[in-house]
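With one protein chain removed, the remaining protein chains of the complex are shown where they sit.
Coming up: subunit A.
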Amino acid sequence: MTIPVADLRNDIRFLFGNEEHSLRDIDPQMTVLNWLRLSARKTGTKEGCGEGDCGACTVVLGEPDGKGSMRYRTVNACIQFMPTLDGKQLLTVEHLKSDGGNLHPVQQAMVDTHGSQCGFCTPGFVMSLYQLWLDGGEDDRGAINDALAGNLCRCTGYGPIIEAARKAGGISAKDPVEQKRRVDISARLNAMVDDAPMLALETPVGRYFAPRSSDALADLLVAHPDATVLAGGTDVGLWVTKMLKRLDPIIYIGDVADLKSVREQGGVLTIGAGVTYSDAHDALGLIAADVGELVRRIGSRQIRNAGTVGGNIANGSPIGDTPPALIALGARIVLRMGNVRREVALEDFFVTYGKQDRARGEFVQSVIVPKPTAGTQFKAYKISKRFDQDITAVLAAFSIRVEDGKVTEFRAAFGGMAGTPMRAKQCEAAVIGQDWDEASLTLAQQALSRDFAPMSDMRASKEYRMLVAQNLLTKLYIETTVPEIATRLVGREAAYV
């Protein structure tokens, strides 16, 4: 370990509303929700599922935007660990009423539209609406859907809540009072942690480190090769809340500044492993509309605000919404251990179910995504029981280039068809060099059944998985040959870009 102890800090510093908190000796894997409800006794924030899916625990996190002001995002308090609040402002439903006791405009709108029935999901909705309000408000139904996709309501049918979102409006970023408030908060947060040493909790029940640079991260991982690497916690959080695991030590990469950048150079996009889906969305959407739509449909706003592209790769899910698309695009990843870096093709990183090509002490540093060259078409399809906030049953991503009627390039990658996200190499081979016609489509579909032997589970049967995967080749064929035919129920805008 190269970091001297003097350069470590053992208290979590954050603003709870406007109140400065400094917590020591807290279990590093205590969730924000449990702290709120059990320690702070603020019980407005509810637990509905404990897995970041229902949104009843939605809180707003504020953090300095790097430009002297603040940015605000919603997260699920039930799977967020307390130390990740370090340097941030935590806002809950209790903070919204004015000092005089008046309801906040989003709260008033919810009351006026009859937006609550049983009321249990309501605080979570209020916080998602509050985040929308802080961002200036929203009138568009699609944007409201997106903002609320991570909040489940079983009573209202959502109509009154959508109406409340519109009715509440938003605050202008140019509002002088609000502007000053944000500048002040940002300055306070910066003063609390900017020049402070790295957060390193050593408690009787576990240790937690939050390095600020990837060099420090690399050193820590060499020293603690079996540490749990925590990024957004949208997967790791469930190891604690559902599997009741003890994680020790935890190394959090959310504060590693140099892992949080998205760079584009020479037609290649480099995404740091700590970049959230939300922050990667715009850049990925520019690669191809379908990639943007795919990212939009990952989890919910709360999940995308926390979860990272790097984490999605490193955790090796057999479905992994971004990996099949990235594989089809020919993405590579950079892994680092100590000072040694290596690059591997993304498809080679996934060895088999539950096993990735990552050594002890090694971490995913970045993802390198080449943009498709002109004339190459990219299509991605996500099949799930529900359009928003659902884990994929089958994901198909295709990169295809047709010249003079012949397929010159074809990369087909699938999720949910095998133990890992995987290329369909026989399917690709059946098409490359052939005329792009119904005959080669049929060959490609036949080859798919040799590429994969999917399994049945709660998301889909093996028969459906194979059938729909083959049909998605048909869809690709139609979209690339007769684009005027309607083929999409959602993300149609995307399909016609």
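To be clear about the criterion, a contact is a pair of C-beta atoms (placed from the backbone, for glycine too) under 8 Å apart; a residue touches a chain by one contact, two chains touch by 3 or more; residues count from 1.
Note that contacts and distances are computed from a predicted model.
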Listed names "Biotin transport system permease protein", "Aldehyde oxidase", "Amino acid/amide ABC transporter membrane protein 1, HAAT family" or "Transketolase subunit A", matching UniProt entry of the absent chain: "Aldehyde oxidase"
Residue among A:12, A:26 or A:96 that touches the chain left out of view: A:96
Residue touching the undisplayed chain, where the options are A:368, A:432 or A:478: A:478
Absent chain, residues of subunit A that touch it: 37, 41-51, 53-54, 56, 92-94, 96-97, 103, 106-108, 110-112, 114-123, 126, 141-142, 144-146, 148-149, 151-162, 242, 244, 381, 383-391, 393, 457-461, 464, 467-468, 471-472, 474-475, 478, 485-490
